[in-house]
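The complex is shown incomplete by one protein chain, all other protein chains being positioned as in the whole.
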């Protein structure tokens, strides 16, 4: 759309008047509150469909998997922000979310695109292995990284991967199409040969692998770490209220700061 | 803590090494993923305790109740931000959360403090009615508003209130102490006499009324609308990708803008 | 750098102790305060060099040119955020800045890259006209837009362009190399032939055209609209305190909202 075009805003999400709030056609007060749990409602808001029990379990597993991993940079940024501006909890949460970008948590969406491409290519080439081989070789030749593979801390294999795949297999192929997990593992198997080192599947590829399996839309994948991290940021900030670390982190971080006076940028 | 003091950062939330991620002492991969749902995990992160089934239902009901209410100002801000900066989904979510402040969604925490004060005062004065009378009169005399009472759209009674109280009563007094709901209704009953108009309980008072009943910490109440709105903001932004309204909103908003040239601020 | 690598943080910007604050090797209290004006200091912080009088005028002209353009989407987002969270001025400014993204204000950096490419290509091809021809044709063939050309409101020519070029020409070629302005105009001249319509130079291309001329680093171009808009956002929020529009904007924006109940995203 062009900026300033004379268009009317539209939505399918919510209509309300003095007596009623309808969400995607359902009455919030009588049909949703008390009937859906929060992650199921999130699925309903995003897709218009309530998840079945299997899809619900898979979705919960991904949100639990990615929510919390300690004092990562975005949590530190959030705690420092809260220490400096305690009047504004929402600002500290926002600061934390702003660090959920392409380098760290954004990988989930890129990895999802890779898995979708692998499955599409497999139809052409006859097998996931051939598709993985082709895609990985192509990315390597282009000097690209593989989103969702390798982890600075979990060198062997991110333990969350097996946990997520375990849940997805438990709920079964009817609830969660295993194709994207298979693609993820086909890619993982090819990497050592092409990249010359074993970059194992990490949580950022495992999440789209199972969520695409339940039909979760690929353009909403980036929302998964954002929603999950909000939960964890709130927990960190509640802890920060009682046991502050924000300024201590800033102090520790610069104990060995190298100042290059007169240096140019 | 003083800024810059030589203190060490501390946390009880997470410890990790190459093979393990432990959250509050539990192994994430084997004890949490696939076992807790997302809202239960949020409760566990914040409080260190898994909610029982009743508390879980109450918590889910509050998150569902407050997540979505259409094109409210913070949703509009988020959609406009995304239209202008689509490369940065996290920025649009952050912009939306920044509007969850004292005037709109912050009321949940203030209302929680009011209910806690009412219950404490009731012990002194012998009854919730007397406590409500005293507190409301005192606030009126001080020219203060009552957080969580009155709603610009839902003049009669916000339909979400009965829904939340219904869930809380269904799960029973053992899972959800009814005292705070009683306090909320005692305050509502007194208002017309003191303020001279009927300001009915709205969702922002109903949420602390039921969450304090399940033992949810009062200093985490502000996190409830933040987490809930994140879910809804993601749904709005996914809709915005396919059916853009951001610039249309900005255009419509200023069709009748009054420019006072030469006017002073 | 790898995440978590054992690296020491470094900076050339500031060193301080109990008695002294040194900025890029100068004493803040005695050598900078009262001697540099704010935009000159910004230039010094970013580049390590004080601008000469000509460069200073050009820099000021760009910041003045881009700071304010009325109730644009990011200003609306900021005012709505402030209306909802008046306890947190910094949050409302942050919300406004988050809308300075690729679609609207980010064009300055992309346009800068285009002008740099045009000048580099001109060396190869012998003339700016040939370089512009080649680049524009290449972008058109690739289905790309031309950042910094065309404006939804200012169809003829954004009046700020002539103003900026006028200042740059006034300060002269020694202070501001005219090459990038020439490149910008060479591109503008080619567009009608290639794109089939006259997309005139707008402020987002004029800014890099003059700033690259004074040697301002191309990777800092995106900072110009951010700094400029911060000034304007503060003015809007100070106006909002006395004469609120935030909720009125949100109300007006949705007077003709189209709700498609039951619709899918």
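Which chain is which? They are A, B and C, in the order written, and residues in each are numbered from 1.
The definition used in the following text is that contacts are C-beta pairs under 8 Å (C-beta built on N, C-alpha and C of every residue); 3 or more make two chains touch, one makes a residue touch a chain.
Only a predicted model underlies this, so the values are computations on that prediction, with no experimental measurement involved.
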Chains shown that the absent chain touches, full complex: A, B, C
Listed residues A:72, A:131 or A:221, member touching the removed chain: A:72
Candidate in contact with the missing chain, chosen from B:32, B:55, B:75 or B:88: B:88
Where the unshown chain meets chain C, residue by residue: 1-21, 23, 28-30, 32-34, 36-39, 41-42, 45-46, 56-57, 59-61, 63-65, 67-71, 83, 88-91, 93-95, 97-101, 153-156, 159-160, 162-164, 166-167, 170, 217, 219-220, 222-223, 226-228, 230-232, 234-239, 241-245, 247-252
Chain B residues touching the omitted chain (full complex): 2-5, 8-12, 14-15, 22, 24-25, 46-48, 85, 87-88, 90-91, 94, 103-104, 152-153, 217, 253-254, 256-265
Those residues of chain A which, in the complete complex, touch the missing chain: 70-74, 76-78, 80-81, 83-88, 91-92, 94-95, 98-106, 235, 238-239, 242-243, 246-247, 249-250, 252-257, 265
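The definition used in the following text is that only the chains that are shown with their structure count from here on.
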Angle of rotation relating chain A to chain B [CA atoms, steps of 5 degrees]: 180
Chain C against chain B, contact positions shared by both copies (same if over half, else different): same
Centre distance in Å when chain A and chain C are each reduced to the mean of their C-alpha atoms: 31
Rounded Å distance between chain B and chain C, as computed from the means of their C-alpha atoms: 37
Sequence positions of chain C contacting 2 or more other chains: 85, 87-88, 91, 94, 103-104, 253-254, 256-257, 265
